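A protein chain is absent from this complex, but the other protein chains hold their places.
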Amino acid sequence: MSQRITINPITRLEGHGKIEIFLDEQGEVRDAFWQVVELRGFERFCVGRPAEEMTRIAPNICGVCPSAHHMAASKALDALYGVAPTPTAKLLRELEFNAFIIEDHYIHFFFLAAPDFILGPDASPAERNILGVIGSLGQEIGKQVIDIRKRNRDIIRLLFSKAPHPEGGLPGGVPRGIAEEDRKTLMATADDSVNFALFALDLFKKEVLGKKALKDLILSDAYALDTYSMALVDENDRVSFYDGTVKVIGPDGREFVRFHPDDYLDHIAEWVEPWTTIKFCFLKQLGWKGLVEGDDTSLYRVAPLARLNVASGMATPLAQKEYDLFFETLGEPPVPHTLAMHWARLICALQAAERNQSIVRDPLLTSRDIRNMNLKLTRKGVGCVEAPRGTLFHHYETDERGILTRVNLIVATQNNAGPICLSIKKAARAFVRGPDVKEGFLNRVEMAFRAYDPCLACATHSLPGGIPLVVNLRDASGALIRTLTRD
Amino acid sequence: MWNTVSKGTAAVERAVKQYLPPCQEQCPINEDIQRTNVLISLLPDDPETAAPAILQIGDYLYDKNPFFSVCGYVCGLCELECNYHAKGGAIKRRLLKRFISDTYIPHLETREEWSLIKHKENVAIVGGGPAGLMAGFDLSRRGYRVTIFEASDRLGGALWLIPRYRLPERVLTSTLEGMVRMVGMDVRLNTRIGQGKWTLEKLRNEGFKAIFIAQGTPTPRTLTFGRNQVEGQDLSGVMYGQTFLYEVSHGNIRPNYFTGKKVLVIGGGNVAFDVARTARRLGGETSIVALECEDKASRDGIPADVEEIRGAWEEGIRIIYSRGVEKIIGESERMKGLVCPRCVRVYDEKGFNPAFDPADTLVLDGDVLIVTVGQGPDWTALQEEGLVDGHGRLAVDPVTLQSRNRKPVFVGGDLRKIGFMVEAMQDGLVAAESIERYLQDRDMTEGRKRVFEVQDIPMRRHYLTEPEVVWIPPEKRMHFQLFERGFTLTEAIEEARRCLACGPCISCKACVSIGLRDSLNPAEVLTDRCCGCGICVSACFYSAIQLKDVDMGRISLTDAFKCKSCGMCVSSCPSGARTLGEDALEAALMTAAAGLQNSPGAVP
Amino acid sequence: MGEKPKIAICWLGACGGCDEAVVDLNEGLLEVAEAVSIELWPVAMDFKYDHLRNFGKNELAVGLVSGHVRNSEHEEVAHLLRERCRIIIGLGTCACFGGTPAMANLISREEILDTVYVKAPSVVNPLGKLPQPETEWEGETLVLPEFMDHVYALNQVISVDYFIPGCPPPPELIKNGIRAVLTDDLPPKGSTLAPRKALCETCARNKTKPIRLEIHGPIRRIHEVEADPEICFLAEGILCMGPATRTGCGETCIKTNIPCRGCFGPTPGITDPGSRFISSLAALLKVGTTGDPEAVMASIGDPVGYLYRFTHPVSTLGERCLRKATEETP
Partner (left out) sequence: MGYEPKLVCFSCKFGWGYLRDLDGPKEASVFLIPVECSGKLDAIHLLKVFKEGADGVLILACEEGHCHFQEGNFRALKMLYLLEEVLWAHGIQKERVRIAFSLDPEGRGIPDRIVQMKNSLAALGPLDRALL
């Protein structure tokens, strides 16, 4: 009598989705499906809008990583109007983007992921959340987390009006400059962010790596996946967020391809499955080979772990030290351990904080020259950034008046869609057995996708949908035997 | 059927503090110009159905201005101030009134008089000119028993000096006769007050409780040069403009009376031009000698209207500017010519004080000389009646027109101050009001002086150019028929439509009067919704809206006097903070919506 | 009843921005967590949906529901929340008016699916497969929620007691909203917990505006122009939806020198701010004697995109109602 387990809705992530697990007669997992249920159609209803409005429409794709879409849209507009941002504008954009990387990585680690580590995967759902984390780490640390996030988001609000949904990115510039008086608070924020990053890493080493059960979990085969990896790297092959070329390495670590974001269509393709609204990205040259890992896969992973695997190092000293420790502990790149993404995420946040430390001290920061006005409409523009959740592409085409005729988006979590499915399948096979399934084990299945910090609103940017995770157990005929309630 | 109501909500509201269109503010009797213009613009365009409608407009005009038909031929004061002046040409208001009067005069002749109960005191009016008649008309309407004492053999006074080619006789006679008949005034012709037989004292004894003296200015002014009279004015061939026009109006001058004669007319005013153009029509080779210079804009500019000058010039009349008359050359008791030194200055700070350059003298020869240098009142009668002050000037209160010396006596018209016909009519109305206050022993001056603010020109993209007024070609004008062609019905409607109706609704209400609209409530602001964005200010074409900072922040305010309740601001307000009260449009939309839903027309 | 009042924070068709706004209460979030027990908050807490089903009718004090309704599960959840929460607050512009994704209402569902899954240049979909409500896999069926062909605002599906607009809603408004519910000092049902007037009321640029606000000649788009930070955008011919949008956001966009796009929705008494603003623009745009009105009006480029960016489902043409007749409206 085969069984079916549904985790619906999946929680502590951005977006709506559910997991279906099918067991065979012996209670072994035949297969598991991660279903995303959102679809909105930004790519279609943005056609007809003026291109420059995209820096205000695109952020509405996702409330957790709107700055990523705002920045990708700004860069796409730069390309569309064939204009480079003024040096000060570029600095201000990087300042905001790094601040966003910092606050976004910390909301994921502390709000969404930490409950599984600090309280443990088997903690009761009622406590297994941010309030539980603050309860166990103490109000002091809780306040620090909240404060550092607040101050970085204030940088976003200062430059682009709102967080979430920053607005006003313009081709070749930014809407407002920074006054000299602002510099003092910016410096304080940047410096404190670096200190906090180091604290977070120590916390991770103590609370996670320090606990044998969790370390084994990280190193366990259940959470390992061999796929290609893709990330943005700067001119000296270091991890980069705002700009750079896209580098892809194979499961064996050898460089597979390196391309300029404008040519993304030659390398990235999307596959459609009827049972989910998300599209699965794969390497076009290899063709779709199904949801498989190992040598003959064409799937690739993005986001923090991929960045470290792909780049030959971090762009800032302190982060570089953590980078070296990371590979000393987990082995030569490419590290397959999915849960290691949490650690990589903190290292990336450290680099962003260090980078901001130098940006806020740059004399050019407060100049008034924030707009490059010689715009020449080229009617096509691709903007690419390394969003917190992975490489993000915005591709716009317009008519002669700059009204959009085509919009194509490859969004961060889409790159990870295939690998997430595989990780969930592996975790389900490892932890789910027989008719009575303990809730904690289902949570371990969810930990498989949480590591990726998926953002389904982005991934599907097409249509909203889906309700939070509900667990139903059905017998082979599909009749409901028990509904697993978590209280 | 086209019908204009003038009672109830459709009545024009008495102006308190108010904007008026510039034409009405300029008109001495504040005629309802805008209302009647709009009514004309809404006339049906085919003559039969239009006629009764025109009569209704005429009746409305007649009610406040019995002389409106005459005004339609001679007065254009309102056009000088028309807002359209600067943008495409003033509205031809005079011709519009003339258009109405062409239909109205026959109707007036057979119109049934008003039945008025004359229960109040007897009032005597001395002088049957526009001022006297207007006072009598108004007082009779108020229930006073009015008797008009006219020195000459007909009413009308100076109106008879206006030549027939400008004012047709029938229009004048019907108007004068109509006024007397409509209000039932008692008229005593050929009775001159002031020479023994009739004195103010006698009138008092006859039971007249108040007397209004408006004898006008019958005596023509003689020609002077420096301090003294110009000699030679008694030569034959020398006459005075007034008496000349008076004789013409009586038909005592046979046509081509001046054929083959050279006629010289002295004077620069409209009357001088009337005289010259009449002389020209009587065959005379006419020239005008004016003291003033050609440039009308300058202080010494010639006073005659531009149209008069153009008409005279077209009719071959020579105009000689800046020339005085030093001497009249006579030969065997007949006038032969003039000695005319150049006039270098007409006025100085003290007033009329012409200066001449004797070196530059021109000698003009001519057979006839008509002196038209103004006219004055009959001073002796005034002195006898004790109406003058120490300096020999008329002792009269300018606001109430009451004589300072003798309380029951009131003075007005040209006698008091030379002016246009409509200014004399204004004096008549003012005197009537004063007489009633005097007789009812009420305060004489309270609420009399009312100042109106003038509405400026509404904003629009295209301002239309004025229609071209057609005159008979000059060579065909040598007769006393009208030389100016009036409006046809379509032309009148077109020109009335061009009127911008820039005055406020409450002094017009034409559209309410013919039932086109039922309410005119000004736009109302819901201050709890208005955020002070100012879009309504630019939506209003009449600048009736302004933003004001009040304690609750910046909100918009509507000037109820300027608002035309047209609804532009209501539809433009993004917060829906403006409303016109219950609006017929919303109601009509509801019914249409209901109708649309369940009406058939479904897809087959 | 010493127990803390229960609240649910749930998202339907949403991007998570409103939940981020709740997180942005920062320390306030801890205070809220003290005062109430959060029984549902998918983005941050593991309470599964069944947990909510176990509550009785109106057992929860308030439901903070963000996101519009676009598929069958949204609708189901909306009704679920309505039954269990005494007060439902529509949180954020998507819940109140439909939000940006509601612009999809102008495009048929089929065309969206076709564009996203077949025509997109990066898609490799030889068989033209589309997401299906049901998919068979080895004897099992995988179910996806059924997508409606229209995006509904929340109160077109369930009766909503109060609204907190904004994209995202400012954290102070959320905090005041929650406090108002807990201390029960609430305005009449159906009202919006935000200031009542339009943006010009509080916008600093309103003071320096010319007396007659007029736009001569074409509208200028934000990338073509370096706007003066002191002068009203409309006075410089740049489209700003401020006059048609409720204030309360602190004009952060305008302070960042970019014009308002109307995310706070209409002011009280107005349901379709976009269409209302058409007439305002018709009044503002002075074409001048020689100008060509058609060209000047066309200079706006994308009227639909500006006017109905956030409010299409509540606009005159876009309005539809899913509510069953039995639902009493607030």
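Think of it as A, B and C in the order they're written, each chain with its own count starting at 1.
What we mean here is this: a residue touches a chain if its C-beta (ideal position, glycine included) is under 8 Å from a C-beta of that chain, and two chains touch if they have at least 3 such contacts.
Keep in mind that this is a model prediction, so the values were computed, not measured.
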Chains in view touching the one left out: B, C
Contact with the hidden chain (one of C:121, C:139, C:187 or C:293): C:293
Selected from B:328, B:430, B:492 or B:511 as touching the chain missing from the view: B:511
Candidates B:276, B:500, B:525 or B:577 - the one touching the absent chain: B:500
Residue of B:188, B:442, B:460 or B:479 touching the missing chain in the full complex: B:460
For subunit B, residues in touch with the removed chain: 2, 38, 42, 44-45, 49, 458-464, 497, 500-501, 511, 514, 516-517, 539, 541-542, 564-568, 570-571, 585, 588-589, 591-593, 595-597, 599-601, 603-604
Residues belonging to subunit C that touch the chain removed from view: 105-106, 108, 272, 274-276, 278-279, 281-283, 285, 287, 293-294, 296-298, 300, 302-304, 307-308, 315-319
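Going forward, only the chains that are shown with their structure count from here on.
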Arrangement of touching chains [line / ring / star / complete / other]: line
Pair of chains ranked first by number of touching C-beta pairs: A-C
Chain centre separation in whole Å, for subunit B relative to subunit A (CA means): 86
Centroid distance [mean C-alpha coordinates] between subunit C and subunit B, Å: 65
Euclidean distance of C-alpha centroids - subunit A vs subunit C, Å: 25
Subunit C-touching residues of subunit B, taken from the complex the two chains share: 461-462, 528-539, 546-547, 553-554, 568, 571-576
Subunit A residues touching subunit C - in the complex, by the definition given at the top: 2, 4, 8-9, 11-16, 20, 22, 30-31, 33, 35, 37, 39-45, 48-50, 52-53, 56-57, 60-64, 66, 77, 81, 107, 111-112, 115, 125-126, 128-131, 134, 139, 142-143, 146-147, 149-150, 153, 157, 159-165, 167-168, 170-171, 175-176, 264-265, 268-277, 279, 284, 288, 371, 373, 375, 395, 401-403, 406, 408, 410, 443, 455, 457, 462-471, 478, 483-487
Complex interface listing, subunit C residues touching subunit A: 10-21, 23-24, 26-27, 29-30, 33, 38, 40-51, 54, 67-68, 70-71, 73-74, 76-77, 99-101, 103-104, 106-107, 111-113, 115-117, 120-125, 129-132, 135, 137-142, 144-145, 147, 167-168, 221-224, 226, 229, 252-253, 255-258, 261, 301-302, 304-306, 309
